[in-house]
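The next block holds one structure in the form of structure tokens; read it before the comments.
Only one protein chain is missing; all other protein chains are in place.
Labels run A and B following the written order; every chain starts at residue 1.
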Amino acid sequence: MTTAVAVDATITTGPFTVEARFEAGPGITALFGPSGAGKSVTLAAIAGLLRPAAGWVAIDGEVVADTTRAVHVPTQQRRLGMVFQHAALLTHRSPLDNVGLAVRSGPSASRRQEARRWLDRVHAGHLAASRTATLSGGEQQRVALARALAGGPRLLLLDEPFSALDQPTRRNLRHLVRDLVDEQELAALVVTHDLADITAFADHVVLYEPGRTLGTHAVRRGHADDVAALLGLAP
Amino acid sequence: MDDWFPLWLSVRVAFGATVIAGGAGIGFAYVLAKGRFRGRGLLEALVTLPIVLPPTVLGYYLLTNLGVNSPVGRAWEGLVGEPLVFTPTAAVIAASVSALPFVVRTARAAIEGVDGRLEAAARVAGHPEWRVAALVTLPVAARGLTAGVALGFARALGDFGATVMVAGNIPGRTQTMPIAVYDAVQAGDGSTARTGSLLLVGVAVVVLLAVTQLSARER
Partner (left out) sequence: MILRSAVLAVLAATAACGAPSVQSSPAAPAITVAAASDLRVAFEELGEQLHAETGLEVTFSFGSSGQLREQILNGAPFDVFASANVEFVDDVISAGCGDPATKTDYAFGRLVLWTPPGGVAPSTVADLADPSYRRIAIANPDHAPYGKAAEQALARAGVLDAVGGRLVFGENIADTLRIAQSGNADVGLVARSLTIGDGRDHALVPEDLHDPLRQALVVTATGDRRAPARAFAAFVGSDAGRRIMARYGFALPGEREDPR
């Protein structure tokens, strides 16, 4: 298995510390555990938005952070895509513009085309010129997904992407994420509380207890019993 | 009121000072909001100083550091051919310095209030820090930045103590409206003082209203 992301680090933010150690390959890896365990902090460190207090992070075999050698590749250069719980779209720009900002290169005309393509792919093409602030939660997350993918990332990070959405929307978006990850042959880390998420699309689960990771486990998509068994292991 | 010079001068000086204090103020606000660097505390203190100092004291320091006996003053005179002090330019400087802390404080709060995840999303998308500021931070903070600049304008328009010290009370040359009002009071000319004050307030209200309308419409 090729390792898409590997982390062995201690990350501190304010009074809170988390020790995270795991590897993840292609496919969807869920980070699961109680609130405040440090899952989002781990994602932030992988993204480079936080610097680890100690340890290292590697993406696709490239060491992007290493405290012993004072390495810290800036977020901008890590070739990631990220989706937050609340889409974090720029409300003063259209959905098309928001996605376009993530397209890395080319003249503006081809960037707009590329952005349009991604919006269509997430079934939000009809929203391209809408007022961003008036989009529903689900629609905003679709746009956020398009933005995350438009830059051609090697790793996708999703931080509780569906927890603010209703059930039917969640189901639709789960399918979408699963299809996109498979189709683009990406690796994705998804922070979630939702067992239904894990059942729907996770290939692996990293279990968290407050302040640290416990271990990685393989699960099969669609197999709720795998998840149940896993919970037997969780504290 | 027969002499419109002070009003016209005040409006010009205030706009010039607003451009300077607004630009510098937003710059300092950004650096103070985002930066972790040595000397940050000192910068913060320096930028707050004009509020803390009595205006005449501020004016005195400006006078001695920009006057004909100072390195800056001499350099200016060498370049431009006349002293920096006791000119409308000096009035602009005095007003800019007085207005700066107001811009910085308001702008900084607005910048700090921008959702960090919006900026994070821009970084993840690959934009360098300056683009993050231009695409995300400043546009999202625009309302607060505008309020800060408007506040700076009001302060610049009304400056007296520092201006009178470093630009002087020279009618027809550097006598701004606040100075003219003060002069009229000193001369016992209540009616000019009242008219002048009303005009000052009027200008400030018109400009501030216009600014509020513009930012409301942008949303």
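A few points about this structure:
In this section, a contact is a pair of C-beta atoms (placed from the backbone, for glycine too) under 8 Å apart; a residue touches a chain by one contact, two chains touch by 3 or more.
Values in this document were obtained by computation on a predicted structure and should not be read as measured data.
Taking every chain of the complex into account, the omitted one touches B.
From the set B:28, B:86 or B:102, the residue in touch with the chain omitted from the display is B:86, counting the whole complex. Across the entire complex, the residue among B:55, B:73 or B:139 in touch with the chain not shown is B:73. Listed here are the chain B residues that touch the chain not shown: 60, 63-64, 67-70, 73-74, 77, 81-83, 85-86, 164-165, 168-173, 183, 185-188.
The rule is simple: only the chains that are shown with their structure count from here on.
Separating the centre of chain A from that of chain B, both taken as means of CA atoms, is a distance of 45 Å.
Note for the complex: chain B touches chain A at residues 115, 117-118, 120-128, 135-136, 139-140. On the chain A side of its complex with chain B, the touching residues are 47-49, 74-82, 84, 86, 88-90, 92, 101-102, 104, 144, 147-148, 151.
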